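In this view, the complex is presented without one of its protein chains, the others remaining in place.
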Amino acid sequence: MSALLEIQDLEVHFPVGGGWFSGPRAVVHAVDGVDLSVEPGEIVAVVGESGCGKTTLARSVLGLNQPTAGTIRFRGKDVRGARSAQEMRAYRRAIQMIFQDPFDSLNPRKTVLQTLAQPLRIHGIVPRSEIRAEVVRLLNLVGLSPGESYLGRYPHQFSGGQRQRICIARAIALRPSLIVADEAVSALDISIRAQILALLQKLRTDLGLSYLFITHDLGVVRSFCERVVVMYLGHVVEEGPTEQIFERPRHPYTTALLEACPLADPIVARRRTSAPLTGDIPSPVRPPKACRFHTRCPMAEEICGTVAPPIVDCGNGQKSRCHFAGDLDRWPKFDFSSAKASA
Amino acid sequence: MTTITHIPAEPSWWRIFSRNRGSVVGAVVLVVLFALAIVAPMLLRFEAGRIDVGPSMAPPSLVHLMGTDELGRDVFARAAAGLSVSLMVGFGAATISTFLGVVIGGLAGFFGRSIDALLMRLTEIFQVIPRFFLAVLLVAFFGASIFNILIAIAVLSWPEIARLVRGEFLSLRSRQFVDAARVAGASRTSLIFGEILPNALGPVVVNATLMVGQAMLLEAGLSYLGLGDPTKASLGQMLQEAQQIMRSAWWTTAFPGMFIFLAVLSLNLVGDGLTDVLNPRARGR
Partner (left out) sequence: MSKPLLTATNLVTKLFTDSGTVQAVDGVSLHIGHGEAVALVGESGCGKSMTALSLMRLVRPPGQIVSGSVNFDGADLLSLSEREMRAVRGGRLAMVFQDPMTFLNPLMRVGEQIVEAIMLHQRVGSSEARRTALEALERVGIPAAATVIEYFPHQLSGGMRQRVLIAMAISSKPTLLIADEPTTALDVTIQAQIMRLLAKLRGELSSSMLLITHDLGLVAEYCDRVYVMYAGRIVEEGDVYGIFANPRHPYTRALLSSTLSPDRRIEKLAPIDGQPPNLITPPPGCRFHPRCRERMARCSEEAPPNFDIAPGASARCWLYEEAARVGAP
């Protein structure tokens, strides 16, 4: 079994501040040694609080920013080693992206036809004479039908949900095998969000897509994704199959996220007793030493501030970066109604 | 399948423009001035430069609508001709400086880093030099032809546009739709000309409009100091020539002055209106 996308030890650092002649004053450790893989046909969620490096990770996969270190392999080939323009083009085609803000991700001065024709034209997906017909087909595919009636319209004439459909059409135009979706449904209303998720589900089966699905909404993760990667301050702190992570998290941060997540059930929600995580996420300019979570971790002990925790294999593909991940007594089955796992 | 429940009507650009009364007035005045500059020399009874077409220093009358000057030239005919020279300098200089500004600012904003640093230092140098002073020097050095004046003004005006364009490019290049085009495989050229530039053009057009007025004023100032092109009398030059007789024959300065004033004012008003038209937010949603 070979992974579709394989990221190893990825580091993306941004120098900030500093003058023209002096060096950078500080370095933002946006992504700091991330391993991640996506199998063909899989939906992998990346979750974590804002600023933890999710977008930076996504942009690196798309080649929109340069990694400081590490490798990104697609179908076994090192992407950064892709010397020939042809290889680079093939890679570009195979990985597409859906952006977060449907009001910012379409060029306001282009019609739907112009927007969707662009990738088709650049990569010569269909002969020039058939571009229009292909665009109509794509529009119908994403539920904007009849496609013809949308061709001449501009983005501001559409609602958020419709725009996101156009963005999805643009993403599938190149017939990619992996789509990176960065908070693709977060800005949408509940009923529209469900529509878009259903559409993505349908497209996955019909077109055999994989998704790297970035979100902070654990409700969406549970119903939509097969595997979860939890990030905190540029690190992956836990990963594993969705059901396993939700039923038996082995990292205090995952537990804290699950506890904090609102539940659409008054009886279960009111039985929760745990206290929420205290404090804000620390600055990625100077992340805490050793375990990065130790400043907020309810389970922290002395060792946590001095020795970096190893990555512990918990079986079945679940891994956790915590000193106590292997200590099974600490990790009872997680129950939303008591949320006591970390106590 | 989703059904289209509502497509907001797109207000025409004229509707947005005409919400602003002043801009409409400005546009009308500007059109009249243009018509005057182009048509007047063909229709008027008197040739602009011809002397002794009437008595010397005759006040405005039905024959000479704006009177005559000391050489007996028809002020209206001269002012119309001067207006066309001034407008030509104004629009010419604004076009060239906008082009320079867009290229330099665009390169700086798109590439950033050292290219940006270099180009912006250059821009700053041009900005700290007193504009008028440099114009005087340039014209004095290269000679006072209308072409030289136009170039001098253009060379002095681009930094403003360059800074503006750089700012627009800097913020546009990290917008999601530009990233989306990158992901689609768009080349650098098509990112710049297809995605970023069209969206940066709004404020540039507005600024260029204002710059036309500024260039006209600058030219008038140069001419007033006697640095105008002696073969092509602009409005500024008329003012300079009439300096001595301003008190006894007010019409020799008042009408050319009024043309400059009207042109600059209407350009500013039109600029205001264009701001609304070109700002997508003013289009409702």
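Observations
We just call them A and B in the order they show up, numbering each chain from 1.
Keep this in mind: a residue touches a chain if its C-beta (ideal position, glycine included) is under 8 Å from a C-beta of that chain, and two chains touch if they have at least 3 such contacts.
Small disclaimer: the values here were computed from a predicted structure and weren't measured.
Residue A:Ala269 is the one among A:Ala69, A:Ala133, A:Ala269 or A:Ala308 that touches the chain missing from this view.
Only one residue from A:Tyr154, A:Tyr211 or A:Phe224 touches the chain missing from this view: A:Phe224. Considering A:Ala3, A:Ala94, A:Val126 or A:Leu197, the position touching the chain not shown turns out to be A:Leu197 (whole complex). The chain not displayed touches chain A at residues 49-50, 159, 161-162, 189-195, 197-198, 201, 216-224, 242-243, 246, 256-270, 272, 275-278, 280-281, 336.
Note that only the chains that are shown with their structure count from here on.
The part of chain A that touches chain B in the complex is made up of residues 20, 59, 62, 64, 89, 92-93, 96-97, 99-101, 104-109, 118-119, 122-123, 143-145, 149, 153-154, 156-157, 161-162, 165, 167, 170, 173-174, 195. Residue ranges of chain B in contact with chain A, taken from their complex: 1-2, 4, 7-8, 10, 117, 175-177, 179-186, 194-195, 198-199, 280, 283, 285.
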